[in-house]
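A single protein chain has been omitted; all remaining protein chains appear in their positions.
By letter and in written order, the chains are A, B and C; residue numbering begins at 1 in each of them.
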Amino acid sequence: MGGAAVSGKTAVSGADVDERVVLAGIPLRNAVLTASGTFGYGTEFAPFLDLTRLGGFVAKSLTLEPRHGNPPPRIAETPAGMLNAISIENVGVTAFLEEKLPALPEGVVVIASAFGTEPGLYAELVARVTAHPRVAGIEINASCPHVKSGGIEFGQDPRLLAELVATVRRATSRPLLVKLSPNVTRIADMAKVCEAEGADGITLINAIQAMEVDVERRRPVLSNILGGLSGPAIRPIALRMVWQAAQAVRIPICGVGGITNAEDAVKFLLCGATAVQVGTQNYLDPTAAVGIAQGIADYARRHGFTRVADLTGALLSPKGQ
Amino acid sequence: MGGAAVSGKTAVSGADVDERVVLAGIPLRNAVLTASGTFGYGTEFAPFLDLTRLGGFVAKSLTLEPRHGNPPPRIAETPAGMLNAISIENVGVTAFLEEKLPALPEGVVVIASAFGTEPGLYAELVARVTAHPRVAGIEINASCPHVKSGGIEFGQDPRLLAELVATVRRATSRPLLVKLSPNVTRIADMAKVCEAEGADGITLINAIQAMEVDVERRRPVLSNILGGLSGPAIRPIALRMVWQAAQAVRIPICGVGGITNAEDAVKFLLCGATAVQVGTQNYLDPTAAVGIAQGIADYARRHGFTRVADLTGALLSPKGQ
Amino acid sequence: MSANHGHAFPHPPTRSRARVLANLPEGHGRRLRLAVPDWPGSQPGQFLMLGAGAEGGAVRRDPLLPRPMAVYRELGGRGDAADCAAGERVIEVLFRVVGRGTALLADLREAERVPLVGPLGRGFAQVEADPSTPDPNATPGPASGPAILVGGGTGIASLYEWARVLAARGRAVAVLLGARSAGDLLGWLDFEALGVGLIGTTEDGSAGVKGLVTGPLADRLRESVGATVYAVGPTPMMRACAEIAAAHGARCYVSLENPMACGFGVCLGCAAPRRAGGFALVCRTGPVFPAQEIDWAGLP
Partner (left out) sequence: MSANHGHAFPHPPTRSRARVLANLPEGHGRRLRLAVPDWPGSQPGQFLMLGAGAEGGAVRRDPLLPRPMAVYRELGGRGDAADCAAGERVIEVLFRVVGRGTALLADLREAERVPLVGPLGRGFAQVEADPSTPDPNATPGPASGPAILVGGGTGIASLYEWARVLAARGRAVAVLLGARSAGDLLGWLDFEALGVGLIGTTEDGSAGVKGLVTGPLADRLRESVGATVYAVGPTPMMRACAEIAAAHGARCYVSLENPMACGFGVCLGCAAPRRAGGFALVCRTGPVFPAQEIDWAGLP
């Protein structure tokens, strides 16, 4: 049940393995990004790691105007996971472009994340972000599970999703990833919609809608009642969805959900992801992403791959062991 | 984050609290059942506990004919959870009625679980089970997540589900629970279908479709590739679905998913469940269900409830703390 | 929203694997002494994030999140219980077992390792010098009148270094520590050793004055001119202290203890509602705040 640990077996550095991947047209120095909402605007991590050693990072989802989130409590711990109901609190696109981006060191790959309540608002935001040279690509958050009039409808309804992707696609020629909601019956259908409407790639999964209760107070823990489940608990679900989507579409997939170490990350690559994002694990260990990239290279070497890119979809069938 | 431990605080026994509940017309001595597929045919647990101290148990899902399952590996451990792809291996309805049921002590409440690939097959099985006096109620498994031509389609499509429930309803006048698939966009819609077609109650959730990979072998761990995720990891998702379904229907709900102790069970009751089922935890501790029932009574007493039944839906709103 | 404070990190935090030097009973709580590689030193009122339990033979993903704990004491390069490797510095944390994370911290044994991120947040001096919302009633910048430090329960742990620093600077310092009973007056002997004015209160009268710590606070404020109150403890206590201070025209700072996932300003989980509207991140703008900034009714 589960394999042996991946990292730490080889002392040799990853120099001989080509760690580079291209995600939806964005060249990355390695396959490990950090996930939106778990890496702030990047600068918060400067004390802990050299940001240029990341494949890249996806900034906190933006709205056109600055936005306050939900009242506390906003988070809860659950078995091997956590709930959040932040509600896309963010500095707004203007502050992002004028203050946050310029504060980042040269050479950091930044993917902006866009959120909105209507396709037109997404498109307006995407158009503004597109103009900035420091933005390497755009991820649209079609999946935020806790804003009532927001993402959940787009990511859960194929027609709404198609309209959203088509509208945003017209607004930018930059690499465009669509981050899907996991709260759907058939993820492959949603992936196909994105592909058909011209998305360059898909990110999955966002947090899964869930709930926690404080039995002593007899109340939901979160002020919002519902929140998004993230962390190791959801990894097997995320892995399944990445695998299903990879069977259904040809555009690249960025795998997210419960990744804590290189072994977890490799699972997503083998199931068809081109790159991965580290989320909740950044809270436990703000240096995690860099170690994971290194561990993937070690794995590739031990298994005779000269390019990390070749791990994508390299899963063998369960028979014939 | 999370409340304090529920059990063990009061030495007094639960005698002063009325532990009885009525689930879909089935009177139970307490609110704790054990879940299909995790409690065998009951007799396996006789060395560990007095079966009559359970609220009841749901037997392994049955098919008309005996059925072999998937080749190994069938299980995998995941963070705070496990995957299974057993594929409804069972002794068949005849052996169940003729060998398994008579082997059980008097006074054990048995709910039979029915599975099939077509509504007619479900109905035929349900009709046979209905005739047996030891069967207190029937749960139809509309949700098995890993049999390709089986449960997943019924539980995931409102029209198929309506046809299934209506067909089975005509085949029995016994208490009928429908166990729903969690792999859907809106669980409330599925709950409403069950209510409209005459189900007496709903059980949720079944295991969530998921996947695990062995990176050293570069293969899916399960021979079936996909399996069902159960255990504590899924509890917040199960709780959310129970809460959403409870908002949508008036028929009783039996809550399942990741319950390990009385505190977990109380969460489901507060969110609207009339009773709960303990699943994976039986593997860790075959005596778990009896302790959980006791812990629920203790909780009720400490919180001033004289009947466990009054815990159902007793969640307060998150505001006004 | 996360205000981007230039001074958010007087010493940039580090991530390390702290080594347990000692885990001792401390009344009804525990005193954890840690040797921390590359610990840069902290400001009074800062905190750290400690993994929920030892790094054992295998990674365990439940409980998942690290736990915020005040830096109780800095012992510098050397602990009482063991010598320190080069680059390690010794700090102490005081805590009570209230749930799974603290129960696992109570299980820590000598020589085990526990993941640590810190120091984090803004301490008393920093917030005083640069409050996120300038107090309209007071001159910004360090206070100079008498300092009244009020600690309730484990909130006591946030005050020791501040008492020490203020006393060393020559400020008149009174420390009022309140708890349920004698065993909850964590760190009492350390505070005594500081030689500052020290009053203890217990709800059950098992030590010091019987009653709540707010009683002696009001007494002190009646006697003092230009005092500043620094209160750390349960929310109702801090709120009461803030009201008493306001009634006496005294400045008041509090240190909030919202649940946290990251501790360094990225999860946005620790938001506290501001009286002026919107939210402040407890881990980044706080945990120390001017009391009048907080919308007390909006705290959970």
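Brief remarks follow.
Definition applied: a contact is a pair of C-beta atoms (placed from the backbone, for glycine too) under 8 Å apart; a residue touches a chain by one contact, two chains touch by 3 or more.
Predicted, not measured: the structure shown is a model, and the values here were computed from it.
Among the displayed chains, contact with the absent chain in the complete complex occurs for A, B, C.
Contact with the undisplayed chain is limited, among C:Pro13, C:Gly29, C:Gly45 or C:Pro63, to C:Pro63.
Residue C:Leu104 is the one among C:Ala35, C:Leu65 or C:Leu104 that touches the chain not shown. Listed for chain C, the residues touching the missing chain in the whole complex are 53, 56-63, 97, 99-101, 103-104, 106-107.
Interface with the hidden chain, as seen from chain B, comprises residues 37-40, 43-48, 66, 68-69, 71-77, 79-82, 84, 86, 89-91, 99, 223, 231-233, 260-261, 280, 282-287. For chain A, the residues touching the absent chain in the complete assembly are 1-2, 4, 79-80, 232, 321.
The working rule: only the chains that are shown with their structure count from here on.
Any chain bridging chain A and chain C, meaning touching each of them, is among B; the list is complete.
In this view the innermost chain, defined by its CA centroid being closest to the centroid of all protein CA atoms, is A.
With chains reduced to the mean position of their C-alpha atoms, the one farthest from chain C is B.
In whole angstrom, the spacing between the mean C-alpha positions of chain A and chain C is 35. Note: centroid distance chain A to chain B, computed from Cα atoms, is 33 Å.
Chain centres here are Cα averages; for chain B and chain C they lie 46 Å apart. Shared interface positions of chain C, defined as residues touching 2 or more other chains, are 61-62, 65, 259, 300.
Counting partner chains per residue, chain B has residues 1-2, 4, 79-80, 232, 321 touching two or more of them.
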